[in-house]
Every structure is written in structure tokens, then in C-alpha cells.
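All protein chains of the complex are present and in place, except for one that has been dropped.
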Amino acid sequence: MSLSLQDVERVASLARIAIAPGEAETWQSQINGIFELIAGMQAVDTNGIEPMAHARDPVQRLRTDEVTEPDLREKFQAIAPQVEAGLYLVPQVIE
Amino acid sequence: MINEGLKQLSAALAARRISSEELAREYLARIDQLNPQINAFITVNPDATMQEAKTADAMLAAGTAGPLTGIPLAHKDIFCMDGWRTTCASRMLENFVAPYDAHVVGLCRQAGMVCLGKTNMDEFAMGSSNETSWFGPVRNPWDMQAVPGGSSGGSAAAVAARLAPVATGTDTGGSIRQPAAMTGITGLKPTYGVVSRYGMIAFASSLDQAGPMARSAEDCAMLMNAMAGFDARDSTSLEREREDYTRDLGQPLAGLRIGLPKEFFAAGLSGDVARAVDEALAEYRRLGAVTVEVSLPSSALSIPVYYVLAPAEASANLSRFDGVRYGHRAAEYGDLTDMYQKTRAEGFGAEVKRRIMIGTYVLSHGYYDAYYIKAQKIRRLIAEDFAKAFAECDVIMGPTAPETAFDLGAKNSDPVAMYLSDIYTIAVNLAGLPGMSIPCGFDSRQRPVGLQLIGNYFGEARLLGIAHQYQLATDWHQRVPAAVA
Partner (left out) sequence: MQWEVVIGLEVHAQLATRSKIFSGASTAFGAEPNTQASAVDIALPGVLPVLNRAAVEHAIRFGLAVDAEINPKSVFARKNYFYPDLPKGYQISQMDEPVVKGGSLRLILPDGEKTIRLTRAHLEEDAGKSLHGDFHGMTGIDLNRAGTPLLEIVSEPDMRSAVEAVAYARTLHGLVTWLGICDGNMQEGSFRCDANVSVRPRGQAAFGTRCEIKNLNSFRFLERAIEFEVRRQIELIEDGGTVRQETRLYDADRDETRTMRTKEDAFDYRYFPDPDLLPLVIGQQWIEEVRASMPELPSAMHNRLVAQYGLPAYDASILTASRGMADYFEQAVAASGGAAKQCANWIMGDLSAALNRHGIDIGASPVTAAQLGQLVARVQDGTLSGKLGKTVFEALWQGEGEVDVIIDNRGLRQVSDTGAIAAIVDGVLQAHPAQVAEFRAGKEKMLGFLIGQAMKASKGKANPQQLNEMMLARLRAD
């Protein structure tokens, strides 16, 4: 399994990472090197084995439905790149 | 004071032979002096540190102090700390002042510990040499040309160089144990779920676990007493009784069954490391332990499995860094997509981007089953290997890393070679088991060798005891790097 340049560009676009002209080739060779390492997995017969998401297969704990969080807008927005009237500002979103 | 263990420091503070302020000042002075060379700290905040020391002294004077009150420590810069810059060693968070405390940070505050600063690390904990930091590499106090290991390289170097008596670290695939081994200190990665992940900037959520880094097992046990405990804010935090991690320190080793996985002693292991590990095992036998061979056949696949699962989880965990609510935003951009793409291209370093792209790829349409699900299945096989091995032994031992600290820049251009540095540690994270690294000698270039100890689930106290007994019989953990002596 190896990634084409188009794969690299598609993945970078999905991940919203800009790639400079010519950069895709570097990513491609490095990532394909890693996929050669990963390919070792494919030899293992995993039929009938349950995927393991967490060690020891624990289950979800539930929270009581209570409002516990105060309004910390001022503190949180003090570290925001751009805010106005309590809103986070971003380049125009077109629907 | 800088060579004293926590027990001695605690006694000195309690007896008022030294104040917390004096202790903090002494460490801050050492940081001032040595950090420009070692680069173990990203941020120090002397005013805040001295304020905490004052508070600790007041607790000591009022008689409300606990065993750790007034003890300085360093936090890996992956832990959010209210009012402190928290960067995760990334340009993305270069100016991010955290508005809240991580659970671990809060517990250490409650214990009266005094934060000396935030330690350098690989960017977002992705790396094995601390060279991916936006704030520059950390140098190994034993040899300034060598890396300290990673990702908790700053914490490891700080403890080794006596810039802090203890430090927090995190370990996703070996990030506490491998740098501990490379800098000659002691580090513990607890059972997954024992230490809360709340406020610890996530790399791979199902593998990340915080733990103590210190010069000795005893110090690790004492810090662990502060760090561990149930946290309702972390769904993966385990609801268990609080325990005293120092309780088994005095337990003798007679009859201890040490399992030696044959896969950990095969090709790829450097001769110097093999020799030091063999000598350590001989010491354990002298202390009354017996060694048995065990097998972890699937562990050979732990690196492939890890490099599917960890990047997959990371690719989603790092999506929140989008330049909207905090952190870096590109200075110039066109539309929204352009803002995202430039912000993330500028804010993340190469290794982080590489892993995000790998993770994005393995989760994308058509590849999910072949990579992600396959890796999760093999993850179960790896965990089952350990379960079988623990039927035959009480603890598993082997090398922490296949080689000692390598030179700065030696593996920068070859990600795969770098990844192999974690070949013995990753399986432990995949299985969620507790693991330690303790110093057990030096290579021919006087770079430290680490011995890895792997316990069964919740076996931290026993592991710490097994390490402590060895440290009572040896002095590797007391050696001081010449450059910082």
C-alpha cells in the first residue's frame, strides 16, 4: 500500500493543512516509509477478534444532569484571536 | 539540598531547617544558570513560583502541611495550568495562557507543591528525542551532544540536571520511560485510567497516561500519591480507592518471579544496553528473585499498531486547533478554508503534520477497516500476550529502549528509525499496563541505560517496591552528570 501524490493532497485538504508547491513529494515519501512499517500488520489473521478500543474494556460512567459551569466568557475570550460583542469572529461563512 | 530525595526534603521542610522559599530560590537559580544550555524549561515564572512557595511556607507554619507541601516540581508543558503559558511545545500554542488547571496540576497545588516551571517536550508529545519542539531541542545533561529522549525530554533533563527534584510527564508510547532511561532517572507510567487526563493536552486519548519522573522510585511513589486519583471529569478515569504508593517499598524480593520476554532480547538491541540489563537482572537474582522466560509474540506488531491508532486519535484530537477560539491564527488569509489551512500549516511542525496526515488517511473512507479496525484487533492480541505472561511471572523486565541516547540530529531525517526507539515501550501503552524505567548502568560513552519494569494492572505500588529494592542495592540513580554537578 502506498499513497499517491493525489492521496497526500486529499489528506492534507481533509486535515486543513496547506502544503507548499513541491512539499507533497516530501510528505509522500516519508508517509509511505511509515506505511511500509505499518504493512506488517496485514500478515496477522485477526478473524473473530474483537477490536479493543481501551485496555480492559471499561464502560461509560454517567453524569447527573446538573448545571455546574459558570459563565467564564471573559476569561475564555481574553485568549481568542478575534472577538466582538461576545462572538468569535471568523472569515465569512457562506452557506 | 539538590541531591536530596523527597523524603529528606520533606523532613527538612517540616523541621523548618529550610523554607520552601529558600528551596524554590535555589532551584530557580540553577534553572537560571543551566537552562540556557539544557533548554529543559519552556516557561519559568519566578513571581508565581515564589508566591506558591510563600503559601507553602504558611501551610508549614500553620501545621496544615502534607508530606509534599513546599516541595518544588516541574510540570511537563502538556498540562494546562491556570494563568501559566501552556504551549505543548507548539507554535500553535506559543502564546496560549491556560484559563484552567489540569486535574494533576490542581492535585499538586492542593498538596502544596511549588511549580518551578513548564518543561520542554516534543511538540504535542509526538517524538522520541525532544527535537520536534518549537522551542528547540533539549540537551542531555550526561552529554550535551545527545538527545534526552522524548517526548518528556524536558522533564527528564530537568530532573537529571537537578533543576527540579521531581517532574510530571506523560507517556503515550514510552514518553516517560524512554527519556527516563536516556537521562538516568526513574519514571513511572501508571495503569491507564489511574491518573486523570483532564487538562492534559490530548495526543492519543486511549493511550495517554501521566506519571511521575524523579531520581528514585521512592520519590516517584511520593509524587504518585499526589497525582493519582479518581476524577469525574475524565470518563476513562477509574473509580478506585485512593492508595498509598509507598506501601510496598519495603517489601523484600525473595521469590519474585521476573519474566523476561524473549522478544525484548532479540536482534536490534545494542550490546551495551544488553550488558547493563543483564547485570541488573543478576543483581535482582542476588536479591532473591528468579527469572523465567516468557513470550510476547504479538508485541513485534506494537509499532505498526501504534502508528495507526495514535495518529488516528491525534488527527481528530488536534482538529480543535483551528485559529478560531485560541492559539495561533495565520496573519494573512483569504476565506475560511484558507484561514484554517494556513493557521494549521504554520502552527504545527513537520512531525505533527505527518501524524495528522497518517491518521486522517487511515480513518478515511475505504481504509478504516484495513487499518484502524485491524490495529484495534491486534491491540487485543498484544494485551492477551501480557495476560498470559503474567500467569507465569509477577513482573516483566527488559530494556527500556534498544539503545542509549543518540546524538542530536542523528535520526531527524528518518521518522521510521526514530519510531523504533519505542519498540519495547509501546506494547505497554497498548495493553494499558503500568511500566517503569530505572537507571541500571552506562554505555561505553557514559550515557545511561534504563531497565524497564512492567507490572500487571494496578501493580504500581509493587513495581515501585521492586524498583526501590534495587535502588537500595545500587547507586546508579544517585550518579550526577558531571556537567551539572
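Letters are used for the chains, namely A and B, taken in the order the chains are written, and counting of residues starts over at 1 for each.
Following the convention adopted for this analysis, contacts are C-beta pairs under 8 Å (C-beta built on N, C-alpha and C of every residue); 3 or more make two chains touch, one makes a residue touch a chain.
What you see is a predicted model, and the numbers here were worked out from it, not measured in a lab.
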Thinking of the whole complex, not just what is shown, which of B:S235, B:Q251, B:N412 or B:T474 touches the missing chain? B:S235
Write the list of subunit B residues that the hidden chain touches. 79-80, 86, 88, 93, 96, 98-100, 102, 197-202, 204-206, 232-236, 312-313, 315-316, 318-322, 324-326, 336, 340, 360, 363-365, 368, 372
In the full complex, subunit A touches the hidden chain through residues 14, 16, 53-54, 57-69, 71-73, 76-77, 82, 84-93, 95
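By our rule, only the chains that are shown with their structure count from here on.
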Subunit B-touching residues of subunit A, taken from the complex the two chains share: 3, 7-8, 10-20, 27, 30-31, 33-42, 44, 46, 49-56, 58, 60-61, 63, 72, 75-76, 78-82, 88, 90-93
Parts of subunit B lying in touch with subunit A, wherever the complex brings them together: 96-97, 99, 192-193, 206, 232, 235-236, 238-239, 298, 300-301, 303-305, 307-308, 315, 319, 322-327, 329, 333-342, 344-345, 348, 353-354, 356-358, 360-361, 364, 370-371, 373-381, 383, 414-416, 419, 430-433, 457
